[in-house]
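Every protein chain but one is kept in place in this view of the complex.
Naming follows writing order (A, B and C), and every chain is counted from residue 1.
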Amino acid sequence: MTEGLSNLRLIVDDNGFKKVADISKDKKIGMPNGHLDPEFLRNLTPGSSFEFNGRKFYVFECGIFEYVMYKLKRQTQIVYPKEGYYIMMKLDIGPGKKVGEAGTGSGAFTVCLSKAVGPEGKVYTYEQREEFYNLAMKNYNEGKVFDNVVFYNRSINEGIEERDLDAFFLDVREPWEVMERVREALKPSGNLGIIVPTVNQVSETMKSLIDNNFYIDEAVEIMTRRFKINPERLRPEDMMIGHTGYLIFAKKMI
Amino acid sequence: MTEGLSNLRLIVDDNGFKKVADISKDKKIGMPNGHLDPEFLRNLTPGSSFEFNGRKFYVFECGIFEYVMYKLKRQTQIVYPKEGYYIMMKLDIGPGKKVGEAGTGSGAFTVCLSKAVGPEGKVYTYEQREEFYNLAMKNYNEGKVFDNVVFYNRSINEGIEERDLDAFFLDVREPWEVMERVREALKPSGNLGIIVPTVNQVSETMKSLIDNNFYIDEAVEIMTRRFKINPERLRPEDMMIGHTGYLIFAKKMI
Amino acid sequence: MTEGLSNLRLIVDDNGFKKVADISKDKKIGMPNGHLDPEFLRNLTPGSSFEFNGRKFYVFECGIFEYVMYKLKRQTQIVYPKEGYYIMMKLDIGPGKKVGEAGTGSGAFTVCLSKAVGPEGKVYTYEQREEFYNLAMKNYNEGKVFDNVVFYNRSINEGIEERDLDAFFLDVREPWEVMERVREALKPSGNLGIIVPTVNQVSETMKSLIDNNFYIDEAVEIMTRRFKINPERLRPEDMMIGHTGYLIFAKKMI
Partner (left out) sequence: MTEGLSNLRLIVDDNGFKKVADISKDKKIGMPNGHLDPEFLRNLTPGSSFEFNGRKFYVFECGIFEYVMYKLKRQTQIVYPKEGYYIMMKLDIGPGKKVGEAGTGSGAFTVCLSKAVGPEGKVYTYEQREEFYNLAMKNYNEGKVFDNVVFYNRSINEGIEERDLDAFFLDVREPWEVMERVREALKPSGNLGIIVPTVNQVSETMKSLIDNNFYIDEAVEIMTRRFKINPERLRPEDMMIGHTGYLIFAKKMI
C-alpha cells in the first residue's frame, strides 16, 4: 500500500458535519468554527474524539467512499460510489482484473476501480479533455491505494490500445459512437457497463448494443434512502436523491 | 486464482432464462428443453451462442454476481449482491483487508468478501448452526476465487478470536446481544456494517450502537429498479423488489 | 345515491383474502372454502365477522377503491385508483365539474370520475372499440353512485362533442394524434391529464403539448410501498409494483 488514503482523516460531528483532511500537509485545516493544526490531528489515533473551540468532533480513517464523497475535487458529474460499487459487482471487478474506462472525468470511479483490482490488476482510463485528465491524475494520487492505473489523454474514438480486457466502463455522452471500439478491446464474454443520465440515451444505447452483438443483461437504476439517526423517532430523511444515472450492463458475444 | 468460478458457465436466452452450470462435473445439465452434455459446454468459448433442441442460448463466464444469484444453494435469507457491494463500499473492503462476519448463513456474502479482499486479505466468519456452516463452506468452495476464509462453527456470543479487524459485518437476529463482542474484535476507527429486516430491529440496533460508543454513520435501504430491454418502448419492469433489508453502518470510537 | 355500490360487499380475512360480492343477485358467492348464500350476507350488518366452513371472515361496505380493484371486469390495462386519485387532484376534479375522457377502456377511471363530480357534474367518455365501450357501461352500472356519465362509442379523432370542459383525461396509445381535438374541447386554463406506460411516449407527448400551446405542469410517477401488518416485526412487503404508468399534466393556454 502506498501513501494516499492513509494520509487522510475523516472528521465528523453529531450534526451531519463531514470533512476529509490531509494530515501530511502543513496547511491549516478549515473547520466550521476555526482552523485546526494538522499536527494536532496527526497525533490523534483514528477513532478518537476531540473538543475544538467548544464543539465535539470525531476523527476516523478515511476510506475510498469518504475520499470520493468529501475530498475528491470535481469538475464533472462523477460516478457516485453507490453506483460505482454496483457497477463493479456487475462487471465482476476484483483483484487481478484488467479494466478499461472512458471517460475518466474527475477520476472518482477510477480510484474505486484501482482499489478493487489491487496490485495484480490494471486500470486503463481514457479522457480526451486535458483539464479533466490532469485533475483525475491529481485526484488519483491523493486517494491512491495501489499503483495500477494508466491514464490516456485522448478519446477512445481514436482507438483503444488494449485487447482482451476483462471489463470496460463507459461514461460518455454518446456511447453508441464508440461501441465498436469498446467491442475490439473486450475479451469474448467480457463485461460492459455504461452510465447515462437520460432515458433517451438508454434507448439509443440499447439499440447500439443490439447492433454490435452484445447481450444486454440489465438496465437499472439504484435508489438509496437514508433514515434519520433517531431510534425513538425513526423515519426516512425528508429529501433523497431522485436520480443520478441509468446503468446498462452487457456482455460481449463472439 | 483457484478453480471455483472458472468451472462455472452462465447460460441465458433472450426471454429471461438464466442458469449457472458446472462444466467440471460429468453430470448432465438441465435445460428448459432437455439435458445438455457438459462436454459440449466445455468446448464452447464463453461469449458463444448455440442452438439446443430448436432454441437459441448464449454462454458466458460466471462472475460472483451470477454465482450468488443463480447457483449458490440457499437455506437462509442471503445478503444479495446489491446490498453486499454497498456494504463492502461502506466498510472500505479491498485487497489486503481483514474482515469478520457473523452469521455466515449460506455464505453468499462470504464469497463476495473473499473475492474482494484478495490473496493478501482474510475473512473470518462465524456461524453457530452446523447445517449452515457446512453449506457455506460447500458454497464457498464451489464459487471460490481466493483461498482466504476461516470458517467457525459457533456463535460470536462466545467471543471472537480475532482482534484489530479492519471491518465487521453482522447478519444476526439480535445485533445488540453481540455488540460488545464485535467492539472487542474491531480496531479503533474500524467499520461495522449490520443488516436487519425490520424497523424495530433498526431502532434497537441504533440504541445499542450508541450505548457501545460507536459513531453511527448511516442507516439506509437500497432499491433497484430494472427496465425492460425494449428501446422503442422503454419502461420499468412491472414488479420490483420492495424490500430486502435495512443497512446500518458505524465506526468504532476509542 | 342510486343502487350500484350499495349492493356490493367487501369480504376479507386475516391472511390477505379480498373479494367483492354482489348481494342483490341470487347467485351463490364463491369463497376459498365453498359457496356462500347471498341471503346470508344480506342479513349481516357491514362491519360484522362470520365463520364459514371453519374459517373467519369479515364483511364491509364496498367503496370505489375496492370496487375497482376487486370487482370491476377488466379487458384492458386500467388506471389504478392510486394514479386515478392523483389525476383527479391535479385536474381539480370535484362536485359539479364537467370532465372528458378518452379512451374509456374498462371504465375504471370513469367510475372514479363519476363519483367525484357528483350529481351536479358530468363525465363524457369516448371509446372506439365496441367491446370495451360495452364493458365499461356494464362496469359503470354495477359500481354506480351517480347517474352522470355519457358514453360514446367512437374515437375522439373524429372530434369531441363538448366544449369548455373543465378538464380532460387521455389514456390512449398516441396522445399526440388527438392533441388538437382535446384542445378544442377544453376551456381556457382547463386541465389536461395524460397517462402513458413508456418513456418514449412521455417524450413524444411533451413535444406535442409544447407544439399545441399547453403549459406543461408536471410529469410524474407514483410509487406506493406497503408494509406488512405486523407491529412487532414491521417491514415493507417483499415485492412492490415497480411501474404502472407515467402521468403528464398540462394546462390550456389561450
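Assume a residue touches a chain if its C-beta (ideal position, glycine included) is under 8 Å from a C-beta of that chain, and two chains touch if they have at least 3 such contacts.
The structure displayed is predicted, hence computed values, not measured ones.
Peer 1: Mind listing the subunit A residues that contact the chain we can't see here?
Peer 2: Within subunit A, the residues that touch the unshown chain are 197-200, 225-226, 232-244.
Peer 1: Could you list which residues of subunit C touch the chain missing from the display?
Peer 2: 1, 12, 45-49, 58, 60-61, 63-65, 81-82, 84-86, 88-92, 94-96, 115-116, 118-120, 145-146, 187-191, 199, 202-204, 206-207, 210, 215-227, 229-232, 234, 246, 251-254
Peer 1: For subunit B, which residues touch the unseen chain?
Peer 2: So the residues of subunit B touching the unseen chain are 199-200, 202-203.
Note that only the chains that are shown with their structure count from here on.
Peer 1: Indicate the whole-number Å distance between the mean C-alpha point of subunit A and the mean C-alpha point of subunit C.
Peer 2: The answer is 45 Å.
Peer 1: Centre to centre, by mean C-alpha position, how many angstrom separate subunit A and subunit B?
Peer 2: 21
Peer 1: So which stretches of subunit A touch two or more other chains?
Peer 2: Expected reply: 199, 202-203.
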